[in-house]
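Note that one protein chain of the assembly has been removed; the remaining protein chains are unaltered in position.
Chain lettering (A and B) follows the sequence in which the chains are written, and residue indices restart at 1 in each chain.
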Amino acid sequence: MPDKHASYRSRYTADRLIPGAFDGETITRRRFMTGSAHTAGAIAAGAFTLPALAFAVGPIFKSTPHSWVTVGKVGSFPNNNYVPVIATLTPGIGEAGKTTVYMRAFNPALDTDPYDRGTPYIAISTRCAHLGCPVRWVDAAQRFICPCHGGVYDLLGRRVGGPPVRPLDRFYTRVVGEDVQVGPRFSVNSELRRFSPRDPAEPLDGIGQYLYPSRPTERKL
Amino acid sequence: MPRLPKLPAPPLPAALKAPPARPGEEDGRLGPIEDAKQAGITIVDWVDERTSLSGVGRWLLFRKVPKGTNWFYTLGSATLFAFLSQAVTGVFLAMYYRPDPAGGAYESIRHVTNEVFLGQFVRGMHKWGSSVMVVLVFLHMGRTFLFGAYKYPRELNWVIGVVLLVLTLVMAFTGYLLPFDQRAYWATIVGVNINGTGPLLGPYLSDFLRGGGEFGATTLSRFYSIHMLLVPGLIIALIGAHLYLVTKLGTTAPPWEKAENSADLREAKA
Partner (left out) sequence: MNQLEKEQYLREYAILKAQGKPFFPYAVAKDAAMACVVLAVIISLSLVLGAELGPKANPTTTTYVPRPEWYFFFLFEMLRVIKPPSLVPLATIGVPTLGLVLLFLLPFFDRGPERRPERRPIAVATFIVVAGAMAFLTYQGANAGSPFAVEMATPARVTQAGGATLAEYTVGKEVVASRGCLACHKLGDNGNAGPGPDLTHIAARLPRQGIARTLVNPTAPMPSFKNLPPKQFAAVVAFLGQLK
């Protein structure tokens, strides 16, 4: 009985040297099993890797609710010098979630930048804009001074010397009744233009704001 | 009649001789010590029959080390030993530690240091052991560099070694935060911000390390988990690969050691 396939050469099988393949067959039992093993293995590995990874990177995409903290009464802050107050950044972890903020009343003679108009109080963060060390306000020198790598800032928090890449961060302030409240943090560039909060060491001048994006869930300013 | 010289008595056949005294008692029975030895040998044999581990042991221990190796060649094993010391003291410190930033972490370390029996000693060993390990890693690397031991065929072992160096520094850095004293806190803030200075991805990396935009409730447990589970696991796996390659490729000979004076050996090989 002549082989009815003899005259027919499949263009799939020809020259492909698939072991054990009949003519015209593009997938043998072995290839099928190899593929199944790879697929099943990948699914099994992905089934625990991907959720675990998502679990670990999840906090990046979690938005944090902003809170307002009362730090004093109207009139308790001078307009030419800073008073340290304690604000809460992360609630629920006690001391470890607090930070010091330097407060000063708005002074039209000093705060001439257009972005500051209408702000009742200037609240300056104590996190150095170089790498986050705690800066200290020195009244006699009218300077914020960082103890780590030599950052120095002037009265408005702008860099005077050392390596900081942008001025000190600030906080929103508002007056509710007789209370002065401190709200979320924001970052400023060297012209004191406001940006959503960045980590220290992330410049905001020029292309800096694009090289160092803010957190994805952060409300854009 | 002349006296014939006396011939020596022919030796007795072996079968007729009294058996030589066996170890143990006079009657040839085994004593308890020999019984115990036999039992040990039997157990080892039983395991070996099923695992063939003795071959691995021979391969690992009775390989030849080239002539001329000196004290500089002990730096690698000294690093391994420092790592083992860190692992053991770390396990015991973990029994007392609570990764709770709201006071528990600092309090538990204070408890270990001041109240637990030998607590300050074990914590001191872990703390200073990290310094010793960092120093030994650098010395071992310097030896490898100066002796040209990273060259063919040991390139891959050098690469693994560099990864181990990085992981050792990661261990040193993540271990820092755990006591949660002032130095720990501020060094961590600075370290996380240093990671954040990478363009584009940096901010996400520092968010990942902190578990959020600010130092938060889970930052400490993140560092704890990285310090005692993730990185040690990687280090153990890579040390295994490092040692496998050392055994397979052999310890290097000192670079000034030459085989010129051994013509006979070369001929023998030929």
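Here is the rule we use: contacts are C-beta pairs under 8 Å (C-beta built on N, C-alpha and C of every residue); 3 or more make two chains touch, one makes a residue touch a chain.
Since this is a predicted model, take the numbers as computed values, not measurements.
A.B. asks: Mind pulling the chain B residues that touch the left-out chain?
C.D. replies: Contact residues on chain B toward the absent chain are 60-69, 71, 73-75, 77-78, 81-82, 85, 101, 103, 106, 109-110, 113, 120-121, 123-129, 131-132, 134-136, 142, 145-155, 158-159, 162-163, 165-166, 172-173, 176, 179-187, 190, 194-195, 197-199, 202, 215, 250-253, 255-259, 262, 265-266, 269.
A.B. asks: Contacts of chain A with the missing chain: which residues?
C.D. replies: Residues 84, 86, 89, 95-100, 126, 130-131, 133-138, 140-143, 145-150, 152, 154, 159-166, 201, 203 of chain A touch the chain that is not shown.
To be clear about the criterion, only the chains that are shown with their structure count from here on.
A.B. asks: Where on chain A does chain B make contact in their complex?
C.D. replies: Going by the criterion above, the answer is residues 56-57, 59-60, 62, 64, 89-90, 92-97, 127, 131-134, 148, 197-202, 211-215, 218.
A.B. asks: Give the list of chain B residues in touch with chain A in this complex.
C.D. replies: Result: residues 101-103, 180, 185-186, 189-190, 192-194, 196-197, 199-200, 202-204, 206-208, 210-218 of chain B touch chain A.
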